[in-house]
Each structure stands twice: as structure tokens, then as C-alpha cells.
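In this view, the complex is presented without one of its protein chains, the others remaining in place.
Residue numbering begins at 1 within each chain, and the chains themselves are lettered A and B in the order written.
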Amino acid sequence: MDFPILSLLILVPMIGAVLTLVMGGGRQKSAKYVAAAFSAVTLVLALFVLFNSDSFSSMSESYEWIKTDFVSISFSLAVDGLSILMVFLTALLVFLVVVFSAEAEEVETDRPNYFHTLLLAMEVGLMGVYMASDYFLFYVMWEVTLIPMYFMISWYGGPRRHYAAIKFFIYTHVASLVMLIGIFAMGFKAAEVTGVVDFSFASIATVMHGVEEGFQALVFALLFFGFAVKMPAVPFHTWLPDAHTEAPTGGSVLLAGVMLKMGSYGIIRICLEALPLGASYWQWVIIAIGLVSIVYGAYACIAQKDLKKMVAFSSISHMGMVMLGIGCLSDAGITFAVFQMFAHGLITAILFMVCGMTGHKVGTREIPLLGGLAGKMPVYATFMMFAFMASLGLPGLVGFWGEFPVIFAFYEFIVANDMLWLLLFCMLSLMLTAGYYLWAMQRTLFGPETTKIDLSHAHDVSKTEFAAMAVLCVLVAFFGMWPDAALQFIEPYTDGLIDILGVI
Amino acid sequence: MIEYTWLIPFVPMLCFVLIGIFGQKTPEKGGYIAIAGAAISFALSGIIALEYLTGPDYPNVVVDSICWFHIGDLQLNLGYYVDGLTCMMMLFSSFISTLIFVYSVGYMGDQGGRKKRYYAEVSMFLSGMLGLIVSSNFLEMFIFWEVMGLCSYLLIGFWSFRHPEGDAASSNAASAAKKAFLVTRFGDVCLMGGLFVLLGAFGSLDFVDLFNPVNIQNVNPDTLTLGMLLCFGGVIGKSAQFPLHDWLPDAMAGPTTVSSLIHAATMVKAGVYLVARGFPLFVQNPDVMLFVGLIGGFTAFFTATMALNNMNIKRVLAYSTLSQLGYMILSLGAGGYLFALGMDSGNAALMAAGTAGFVAGCFHMMNHAFFKALLFMCSGSVIHAVGTEDMRLMGGLRKQMPITSITMLLGSLSIAGFPFFSGFWSKDLVIEAAFEAGDHNVLFMVLWVLAIVTAFMTAFYMFRMWFMTFMGEKGKNTLHAAEHGHGESPKSMTAPLCILAVFAVVSGFFIMFGLDGMLSFTELPGGFFQVGGGHSEGFEYFSELFTNPYTYLTIVLALVGIYIAYLMYAKKKINPGRFNREGESVLYKVLTKRWGFPDLYNQLSWKLGYGIARGVDYVDRQVVDGTVNGLSGAVVGGGEAVSRVQTGDVHDYSSVVLLGIAVLAVLFIVIAKIMGGI
Partner (left out) sequence: MIPFEFFLVLAAILFVIGAYGVMTKSNAIIVLMCIELMLNAANINFVAFGAYNSDVMGQAFVVMSISVAAAEVAVGIAILLNAYKLRKTTELTDAELTSLRW
């Protein structure tokens, strides 16, 4: 294809970001329209790519960036079955967040144009991460996502926003530096063979496949640490609840919806693709971290009093499911781990929208202070119930297809290894997930209407909020009824990946 | 027509969507749409059942499916599976649901805008049940199974906010709904585990593949046993068997129509249906069937005890449902046990006895659906009139509510096993199945005794309920209702009662007209299994039952139970307080506390759930986050210490720089000397 559509996916939001940035003064209020327009165009482009899955290979672009005798870095983009879902999710969520926040108070009052600048800048970084096919570009984009998120938390966040923002920044930055060491190690190791430090995915992967297990395991550990913090996996997770509690609603949606997936995306894209021996070396560690995350996150949810914090911990639990699927290193496991990433992106977006709304509309997110909201705000209650049900894995909605097959893949793995009792942890987590969601729902939506807070100003969902959430709900139901719509992208990719892993 | 079987669950689902979108604008807020949907499903079921049963394929199963998606190399399908069992299930489910929806128009008439939610949810509920019935594989079944779980949660919690009776009732409904969902979820998780085992072992979840003897031979028997036990865990949750039975009485917090739907047409029948559907796999191991029978028989007895002294009309019915479900499971267990033994030894007579047990279980499920729907709707009619569920406040309603009282009497006679009423036939067949199995395992003999005792208790508590409600002195609320002219319920409510009463009386005779042949479970030559196409015994059941001395035992016990209830609650000749020291005896208190099960659930969930959660939260805050904060504190502290070097005096800086350069230069020279460079 001659048309540089992938570059446009990065360029369009970038232009939008610059435009909203300069829209100071009296034009601040109209920044949201600009942002909506640019994110809509990006979404259309992403959809165009999605529906032309046959010509993925002809879409890839590569421009020389830094080229000397010793170093070769290129600005190269490509999409495949793994990345296109994430690209679509990013474009969709950014657009919906713009729509959703159109009337949000915290954004309206304080420099609204910067909020949209940050959103679009984040989109640039996320698109870059998901489409990069050069380690250097990948790393640069990885860092690009970090900065707008930092400012989003520290400018538009809650009362402890500075603490949370710094914590988020330092945590993920340290992790990405470790990751950078891993990338350099791979680059220089590859240079020993090829003579040039070439950071493109393909050339490094080719060399890495021939490298001995010890080196692969070492580099895998470095990279894995970087990605696991981002996912986040227990015990590197504590930045997430704080960041979520303090972040504005739109920020939380993007943070949980697509930024966490950068971690799991990186594990699959880099760790598995380039370092198959390392993956098999650390397989049990991956599985252990995944299992611990699932159960630990689920238990932590039960004890939370802040609705948003609870949902944040549930993200940890569900991303643990992704980790578990990856850890199986099997076709089914990885395919549905990717599907779970996608499913969790959709569901968690609704979850954070709902929880954010609780804070704005009712005035508090403390579960013990709430009660009986279903009578007062029926539409809100319906959305909350839908999101909770989707998240606890109700069959027929998308969340179930992230859970059931992943656990099945895990079952096959443990049967092969005679460790059947490990299945108990998965079953326990399913039980706990239902428990904390239903308990939270019982205390917030049902029972007598709360008298502990003033509900007289609480009003139901606004039109823009409704639109954003309704779109997501429809998608959750659609992909739940017809998972093949997403699986058709993932399966060809995992087939290829399994061939690589089969080299072991 | 049969290729349109998928329409049966689809129509109510469509109604759910329609009501959800347009319901508020239509008359009765979508009530008529829901009724139409259920009626269409019933009509379709009728046509398809007729076509199948008279068609050339019968008794072979008709199955068709399309590929849905793949897990790795395994293919998962969507499809339908029609055999004799399917026909019976879908007929009575859709029929009773139609009647319940009609009844709802009267019963829920005063609920205003909430009716839309009600009708949407019951439509989805029905869709879940019908979908489960026609599913062609376990995964599809599981999906509808969970959809029903969701609907039961929503409907039990229908009044979980803004309850007409106030805040306490709202909280109660909310917690009952949560309990129902979580307890059944526990079973569902087990079932999911069972599905993993089966999927792993067979590489497919299609019934056609699972029931194929070649595939069964290739599977490790221990794996299969584990899988079936886990699946039965799902049954225990959904069909409310011991020890997961306690959600069902609480589920009475929902509207009575919902209780009726849950108890008669949908939800709890799903578990029994799962056992019947998975029978070819269950019978592979007699021990599994023994376990099934034990759970069922014990549940039947255990839950009947709690109905003996309950004062809430709906709770009594709930316990009776539990007890009757126990009968069904017991019958399937006993039948399956015999069948399994027969298969091991090649004994055709044993297998025939096993088939009889299977037929009895399914037959009782159908009869129970009729009379339990009737009983619940009658109790709803009573509650509608007197505005309370406490039977002590009722009494003497016979004159005020003639239709309700008579139909409820018919229902009660039926469930009590009064001769020639429907419950009599199926219950005696169940008891007979247990007795037959008792010949081969003494445990079934014990269960048989329990079943007989349960039959006596059933007769007693059902008539205790009927007498307390309709006979005796007029209670407080009866008088109150009479003052306000609350008499018999409207036609939309009594009409379904009359129709159901007819079925509750006569449905037992269905078995004389070929129902047993349609439900017979047999092993064909070559090891395949088939439901339907068996020999129908017709009127031989008469001679069979009435030549059996134990039949007379149960009849006498039932009559004695009714008579004692009559003496205690209608004639008031015997004071029930004599037996329980006026409610002070230990047994009485234990029964009112439901054998301590609610407390046990609470303790378990509180300790294993919240207790550990608090611990995890503490670890998270103090240990994990504490380490992080400690590290960052150390870095900041170290930085502050080092920052004292920054005096801000340019002279100091330049001195340090020069000194550094000098040191470096010296070092450089020394190194160069050592290396021999200069």
C-alpha cells in the first residue's frame, strides 16, 4: 500500500495534540471538539486497518532514522493480529474518553485544552508502542506514554495526586530502564554476529533464536521485569491502586484499558518472540506470578473500601489471568491471553467510567457510605451491574472467553505436569471475583438509600456518558456472543508464535 | 420444523431485547410481549415435539450444530439436541412459564414502571432455561446455566431497592439475591472444573462425542469420575442440594411469581436436567451414582424437617421444593446405580430397573413442575389478598377465596401423594427405585426409609400449611382483608390456577400414555445410549403399584400425616405445642435456625473471604508498599545527606573541581606507568 496509514495513526493524534495545546485563552472550551475530531479520525483509520486484515504485511512502513556504520535505527511500523486489536482498542478508548469527559467537571474547570492534549499525546505513544517494529522506537514510544500520564494524574487527579503521580512515574521508569538494559544487551549481542547494532525486531529475533539459553534467560528476566511492573504483576503492583485512585476518570480508563496491556504486549511481542528459550526457562515463574496475582488481587479487592481501588485491584487479578495464559506457552493459552487483554480493555473501561461517575455524581466512592443508588440512579446502576457481571466472567459476555479458555489451557498444562491441585487456585479466584463484585453491588446499589451523604444533588448518567458506555456495552456483548470476531485476528498470529516457541 | 429448534430459546431472548428497548411504551410495560414470546416458544416446542416424536428419526437423537470458535485445536459448537427428554422439558417449561407470565399480569399489576424490568428479566430467564434444554453441548449449556443464574439474581433482588415494605425488606432482598448468586456460583465453578476435565479428556464438549462409547472407552475412568463429580457439584449448587441448599429459602425474598418460575419451570430443574442429560457419563461409575443418590436422599429428608415448623407460607413451599428435588436426584441416583451395575455385569434386568429409576426421576420433575407452580401461584394469590406471608395471620380464608383454596387443596393432595393424584404416581415410582437399589447396596435401603419418612412429613407439612391458611379461625389479616373487600384474585390470576390444577391432578396419568417410553434411557447394542423409544408399560403401572405392599405403606403414612395436620390445625384437638414445649425444645430451635446453615455460610464466607482479604490488604499496605516506600525514603534520605556538600560557594566548587582534576591526572600517570605506557 502506498498510503502511509500507520504513520497517519501516529501523526493525526500528534497534530491534534499540538492544536489543543495552543488553544489557550477563550478557546479552551472548544478544545474538546478538536480532540473529538482528531480522535475520531484516528478511530476511523484504525477501523480501516482492522477491516483490511488481508493486507497487513503491505502496510508496514520503515524510514531510516539514525544510520551510521555501527548503529542502525529505523522508524519502522507494522501491524499484525496481535497489535491491531490493541491499536483498535487504543483508538476506540481515546475517542470514547473524549466523549465521556465532555461534561466532566474536573476537566471543565481546569485548563480543559491541556487535558485533551495529554489524551492525544498518550494516544501517540500508545499507537507507537503497539505498532513499532524497532526496539529503539518501541522504547522511545514507551517513554512517551509515561509523561502525559504523569501530568494527567498530577494536574487533574484527586487529593493525593502528587504522591501517586511520582510513584507511578518512578515505578514505571525504573522498570523501563531495566527493560532498556535488556534491549541493549540484545542489540549488542546481535551486533557480535551481524556487525551492526541493528535494533529492528526481525534482525534481533533472528540472531536471538540461535543464542544459548543462559543469555536468553538473563535478558528475558530483565525485559520481563520491565513488563511485569507495567502489567502489573504482584509484587510490583502497588503503584496501580494509588495511580487509579488519584487519576481522573479519563486517565484511569486509558491507564487500565490500554496502558496495562503494554506490559503483556511487550511480554508476548518481545520476550516470547525473541527469546523462546528464556520463556521456557522461566515458565514456572511466569505461571507462579500469574497465579499469585490472580488470587492476591481478588482477595485484596474484598478488603477495599474505595470503589475505584477495588476495581484497580481487580485489574491486577485479571491481568494475572493474562500472565497465566502466557505462561502456559501453548496455542490456546496465548491466544486467549491476548483475547483477555482485549476483553479486559473493553470491560475495565466501563468499570472505571462507572466508578469515576460515582465520585463525581454522588460525591464519594467510599463503599460504606453508599447504598440504595439503584433507585436514585437507575441507568447508572444498570451500567454498573453490566460491567460487574461482564468482569466476573458471565458467559455470553466477553470476559468469560478470556477466563474459561485460559484456565482450560492452564488445566492442560497442569495435567501434563501432574499438578492438578493448582486448579483450585483458579476456581477460588472465580469464586472470589463473584464475591467482591456482588458484595460491592449489594452495598452500593441495593438496600436502603444511604443517609450518610447528601444524595439530593446526585443525578443520573448524562447523554455523553451514556453514549460512551453504551458503545462499550454493545461491544462487550458482541464479542461475547461472537468471540471469533476477535479471535480471527489473534489465531494466525499465535500460530506463527507457536512455531517460534516450538523451536525449543 | 425441527431445524428451527434454535428459535425456541431465541424468541424469549428477542422479547427481552424488545421489552428492554420499547417496553415502557407498550401496555402492561411489555407484559404482553413476554406472554406472547413464551406462548410462541410453547407452540414451537409443541410442534417440534410432535414432529420429532412422530417423525422417522424417533427415537434417534436429532442434533445439529455450527462451529462457534476454537480453543487451540478444539472446536466448540452451537447447536440443538432433540430427544425424548428434551421434548418433555421444553414442553412443560414453556407451558408453565406462559401461565406464570399470564398470572403476573394480575400479580405484578401494581408495580408501575418496574414491570418493564420484571418482564424483560423473566423473558431472559425463560430463554436461559429453554436454551439450556435444547443445547447440544456442555459449554452452550453452561452459558445458559449462568444466564439463568444472573436472572435469578436479578429477580430475587427485584425489590432490593425501594421495597414497598420498607428498607429492611430491601436489604433482605439484596442479601438474598447475593446469597443465591454466590452459592450457586460455587456450584458453577465446580461445574466449570468438570467441563475442563471433560474437555481435556474428550477433546470436545458435544453430547454426541461425549456419549460415544468409543470415546468413553478411551478415557481414563478416574478422570471421568473426577469430571462427573465436579459436574455434580454444579448440580448441587443449582438444584439446591445439601449442603448448598440454603440459598433457596432465602430466595423467597423475590416476587412470588419469580419463586414459582425458579421452583417449577426453570433454574432448580436445570440441575436435575443436567444429571439426566449427562446420564451416559454418570452411569460409567456406580460409585458416582451412589454419591448422587446419597446427596439426593439425604436432601429430601433433611430439608423436609425444616418445613415442619415454619410459619411462612412461601418458606414451607421452598422447603418442600428442596425435598422434592432430593427425590428426583435420589431417583436418578438409584436408577443410575442399578444401570451402572447392570452395565458392568451385563444384567439386562438390572438395566431395566435402572431405566425405571431414570423415568421416575424425570417424571417426578414434570409432575413437580405442575403442582409446585400451582402451589406457589396459589400462595401468591393468598399473599396478594391478605398482604402477609405469615400463616398465623391468615386462617379461615376458604370462604373468601374459593378458587384459590380448592386449587391449592388439589396441589397439596398431589404433592402429598394422595392416590391417583400426579404426585402419587411419580413419588411411588421414586421410592420403588430406591427400594430396588436397596437390594444391591444397603445405603439405598437407608435412603428408602428416609424417603418413606419424608413422604409422611410432606403430607403433614403441606396440610398443616393448607389448614392454617384456609381453615380454622380467621386470622388478623384475613379479617382485615375481608373489611377491605380483598376477596378472590382477578381472572388473570385464577385462570392459570385452574389450568394448572387440572394438570396437577391428571399429569400422573401421562405415564400410562407413553411418557415412560419417551423418557426411557437405554443402552443400545454397540454401547450407544438413547433416551426415548422404550417399551411403554401403559396401565400395568396400576397393577404394579397396587400389588406392591409398600405402596399401601406410603398411602397410609400420607393419610395419617394429613389426619394429624387436620387434628392439629383445623380441629385444634391436638396442641402442636405439646411436642415442642411451646417452641422451647432444642429441636424446634434448631429447625427455626435451619440447622445452623445460614450461620455456617456466614462464618465461612466471613472467615475465608473477608478475614483472609483483610490479611492480604494488610500485607499489601505494610509489607509490599512498605518496602517500596522504605526504599524511596532511603533514597531521599541519602540524597539529602549528600546534598550538604552543595555549599553554594563558588570557591568551594572550583576547589573541588581542581582537586578532582589533579587526582585524576595523578591517577592517569600512575596507571600509565604501571601499564608501561610512558
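The criterion applied here is as follows: a contact is a pair of C-beta atoms (placed from the backbone, for glycine too) under 8 Å apart; a residue touches a chain by one contact, two chains touch by 3 or more.
Small disclaimer: the values here were computed from a predicted structure and weren't measured.
Taking the complete complex into account, the chain left out of view touches B.
In the complete complex, the residue from B:Gly112, B:Pro164, B:Pro549 or B:Gly648 that touches the missing chain is B:Gly648.
Residue-wise, the contact with the chain that is not shown comes from B:Leu658, picked out of B:Ala168, B:Leu604 or B:Leu658. In the full complex, subunit B makes contact with the omitted chain through residues 648-651, 654-655, 658.
We adopt the following convention: only the chains that are shown with their structure count from here on.
Separating the CA-averaged centres of subunit A and subunit B is a span of 37 Å. Subunit A contributes residues 167, 170-171, 234-235, 237-238, 296, 299-304, 330-332, 335-336, 372-375, 389, 394-396, 400, 404-405, 407-409, 411-412, 415, 423, 427, 430-432, 434-435, 438-439, 441-442, 445-449, 483-484, 487, 491 to its touches with subunit B in the complex.
Considering their complex, residues 68-74, 142-143, 145-147, 150, 153, 157, 160-162, 167-168, 170-171, 173-175, 177-178, 181-182, 185-186, 189-190, 192-193, 196-197, 199-200, 605, 609-610, 612-614, 616-617, 620, 624-625, 628, 632 of subunit B touch subunit A.
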